[in-house]
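The other protein chains are all here in position, but one chain of the complex has been omitted.
For reference, chains read A and B in written order, and residue numbers begin at 1 within each chain.
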Amino acid sequence: MKDIQEQIIKTAAQLLTEAKADIVIGFSDSSLPMRATPCFITNADDAQQLVWNSYCLNNLAIYLPECFALDPHVKEQKPPPKVAVIAKGCDGRSAVGLIKELQVPRENLVIIAVPCPGMLDATIAQRLIGTSEIVSAEESGDTVIIKDQTGKETKFDRKELLAEACRFCTHRAAPVSDMTIGELPKGGEALAPDERFEEFSKKSTEERWDQFCRELSKCILCNACRSACPNCYCKVCFADQTRPNWTGTGGPLRDVISFHLGRMFHQAGRCVDCGACVRACPMGVDLRTFTYKLVKDAKELFDYTAGFDIERVPPLIEFNVDDSDNFITEPE
Amino acid sequence: MAESKIDKNKIPELLKAVSADYTLYGPKDEAGIVAMGRINSVEELMLDYRNSTISAKELFLPRAEVVYEFDGQKFVDDKLSDEKRVIFGMRPCDCRALALLDRNFDTDQVKDPFYITRRQNTIVVALACNQPASSCFCTVTGGDPFGQEGADVLLGDIGDSLLAKAVTPKGKDFLASYSKFFLRQGSGNWDKQAKEARNKIKTELNIENIKSCLDDRFENDVWKTVSLKCLGCGACSYLCPTCYCFDLVDEKTSTGVKKVRTWDCCMFPLFTKHASGHNPRDVNSARLRQKIMHKFSYYMERYGVNGCVGCGRCVRRCPVNLDIRGVLEQLMAAPNIATEK
Partner (left out) sequence: MTEGNNKDWSPRIVAFLCNWCSYAGADLAGVSRMQYAPNIRIIRVPCSGRINPLYILSALRQGADGVLVSGCHPGDCHYISGNYVARRKFNMLKKFLEHVGICPERVQFSWVSAAEGARFAALVDKVAEDIKRIGPAKIPMVPVK
């Protein structure tokens, strides 16, 4: 990964020097072990800050619409900037979605596709280690050695520490790119089987409802899931509307449920399953068990996987005369 | 204050006795999240925890509470809860946060009956912190891993037993009524332990002049830089033990209306949006500025202390690792030139 990091730095510096980009969005070192943090490079000299490692978890596409947003405080708007983004598979697919939904102008975007090995989640690692705090982690091949506060070193297989969404990701390369760094892994639109999801789907209606309510009762309505989702770019979220008020006060659980059902269903046919919402949640609500249904149904019903084909119209704004009618209630 | 100690083996007995007289709250694992929850059986209590994922403020300021209810004919008399509670094992930073909240909800001008009643009905038994996390910075903001501000009783772990110290008269009465579980003893090795714990806090940051520094940089462009990666979610505020901002919302019931007080957060655009549609804090940088200024300038102005206890929750749980310590550093390092508008 070190050589990819070198190339990222070189590419970023070059793009900025040649004025092919005004801003490069990538990752830099963070203040916590096993984490990287999004960073915005506007000066070629600062490109050295860019890093590429197994902790570049955030979906950077979240920042794209904001880069092109109009400044409410000036009359004469500046021309839209040229934005380069270091893109894993999920960042790339989210960017495709944003381009399709006209939130980001394609011509102003430089997608730098980098090979993603699947990212490691510090929260999962901490859970496996227990109460002793993680101090550092080192990777060699597929082994990760984690050192905790007591000085103990624990060996893990890389797979054990993968973020949940990365575990089931079959498309680790951006589908659309302007530049590529390293060798991009191959992948398709097929979805990987997910046992935990299947197990949930097989439960009875009551059991599913109980689990759903149990998960959502952890929610504190901090909106981190919404804020971290690249698809949640609405100027005014339905949950923030006051006339009508769709989600009540947020006091009773039913209000929390209606917020999440509304937000999740808004991702129908758009969710790229990047897992940003799950990782952003400070309370560890398992949203993916529910959102993955939408990803799966979009594939099964309309053979559509979000964020792949930049030309294809999203499934819920087109139709086919022969679409399935099998959910319709017949009175007799 | 008198000091005593309790053998760790005796703690379950003590807690059983306490839960016969009070409702017991304490750190417990709820599906991977450590929260200050209701302890129904002593085994649930988890005393080897670092700190709870979410602070204990919800025990004093619930996420949503009915302020009053009108059933269409008359006001429904909703008595304040008189539940007597003991919170066992709260960390000193969170206790100090209660002392900060007191400054806001229990003042000469304003007395919040909901908060004050809960506060009066609660005995806070703090557990000093021997293993601060790398993200902790209580000593920077004026706290201490062995601090006792806001607590009624302070416990300190010395291996096979816990030292106990009454901090308030309420705490003294509490210890006295359960004295059969405790052994009298003189001053233990508090000081040594406290010093060791203090030395474990590695955050080096001097925020002595933070107020004047922030005030000078109110119009500085540095706010735009530091807020670039902020997603504008409320995770930091909702986990924070001292963030207390709330909203009052009307909710229709089948016959009347309820006024509900809910948590709110200055990072949300809706927080300042006027009925006219105008929003004075319409960009993320202005909202982040408000959050930082409230903690480190306005709080200082009104109450003479920082509004941050350095528990590090926002550092640990920020989805993008926007580390408040780094933000303060960046702000202090920014040149003191008010940007021309």
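Simple rule for what comes next: contacts are C-beta pairs under 8 Å (C-beta built on N, C-alpha and C of every residue); 3 or more make two chains touch, one makes a residue touch a chain.
Keep in mind it's a predicted model, so treat the numbers as computed, not measured.
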Options A:A19, A:L102, A:A192 or A:V321, residue touching the unrepresented chain: A:V321
Candidates A:G92, A:P230 or A:G251 - the one touching the absent chain: A:G251
Touching residues on chain A - with respect to the absent chain: 201, 205-213, 217, 219, 238, 244, 246-248, 251-258, 261-262, 264-265, 268-269, 290, 293-294, 297-298, 301-302, 315-321, 323-325, 327-332
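Going forward, only the chains that are shown with their structure count from here on.
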Where chain A and chain B are represented by their mean Cα positions, the distance between them in whole Å: 31
Residues of chain A touching chain B in the complex: 30-33, 35-40, 58, 62-63, 72-73, 127, 131, 133, 135, 149, 214, 218, 220-224, 226-228, 240, 248-252, 276, 279-280, 282-284
Footprint of chain A on chain B - complex, ascending: 30-33, 48-50, 53-54, 63-66, 131, 133-135, 228-229, 231-235, 237-239, 249, 251, 260, 262-263, 265, 268-270, 282-283, 315-317, 319-323, 325-326
